[in-house]
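Apart from one protein chain that is not included, each protein chain of the complex appears where it belongs.
This part shows subunit A:
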Amino acid sequence: MTESTSSEQFGSSRVKRGLAEMLKGGVIMDVVTAEQARIAEDAGAVAVMALERVPADIRSQGGVARMSDPDLIEAIIAEVSIPVMAKARIGHFVEAQVLQALDVDYIDESEVLSPADYVNHIDKWNFNTPFVCGATNLGEALRRINEGAAMIRSKGEAGTGDVSEATKHIRKIKSEIAALSAMSKDELYVAAKELQAPYDLVVEVAETGKLPVVLFTAGGVATPADAAMMMQLGADGVFVGSGIFKSGNPAQRAAAVVKATTFYDDASVIAEVSRGLGEAMVGINVTDLAAPHRLAERGW
């Protein structure tokens, strides 16, 4: 037995993307208190997203939504041993610097908060902490990856409990990937132009038939069946925001969503875990939301 021969390297793409790989097949849950974080960990969450208000409350209370109080984030980090993520506003690189200094495990540059820059996203290559970003289509996903995102989540309409937008966007990304895979090499130049995405990433997706990073889905997932549907549509895992702690029995619902995500292709398991969960979050139909109130349209 001998000792290691070279020095250690931190913050590489492989290390950043690697953590997302380990979260696959899991459920990441929004929590607003240390107590909720404990419930989430006990229910089998693979990570928690620490925030001050769940999207449903951001939606109903209005106003500018920002990064959470560092005290809250630290209390949640202290409470659990699974990875802790936290949100920064789109383009707000100083919020991201603060989250990195707080030692969060992943930064979500999130459209659920109010954007801080309507032109630029954060240059994520400048950070040691990995980033997850939202996307409604393949071009948006590849632009985020080009900026250094180490994980993508397809956007849904957060805080609604309506899964239709999440469905639309995961389908869109998956079908655009399939279309690229079917193209001949000389068609990829125009495909890159039309996707408004870097050519090299477009070629990589065409060759591998998948994104170069892990793809979760988010926004509007409220039931075990919702989570299983996202998995069957090709998501690597699921974010659940307001759906758990805005429901009647969070601990039981959280555990049920975890089980349905693992056994996403087994309807008998999904049926079993869906029994007697009590009230799901009441929810809002996305079609009832005026366009300016749709969060998924933030980011570009």
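Just so we're on the same page, a residue touches a chain if its C-beta (ideal position, glycine included) is under 8 Å from a C-beta of that chain, and two chains touch if they have at least 3 such contacts; residues count from 1.
Here, contacts and distances are computed from a predicted model.
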* The chain dropped from view, which UniProt name applies: "L,D-TPase catalytic domain-containing protein", "Pyridoxal 5'-phosphate synthase subunit PdxT", "NADH dehydrogenase (Quinone)" or "Amino acid-binding protein"? -> "Pyridoxal 5'-phosphate synthase subunit PdxT"
* Which one touches the absent chain: A:68, A:100, A:137 or A:217? -> A:100
* In subunit A, positions touching the absent partner -> 1-12, 14-16, 18-19, 21-26, 41-42, 44-47, 77, 80-83, 100, 103-106, 128-130, 258-259, 262-263
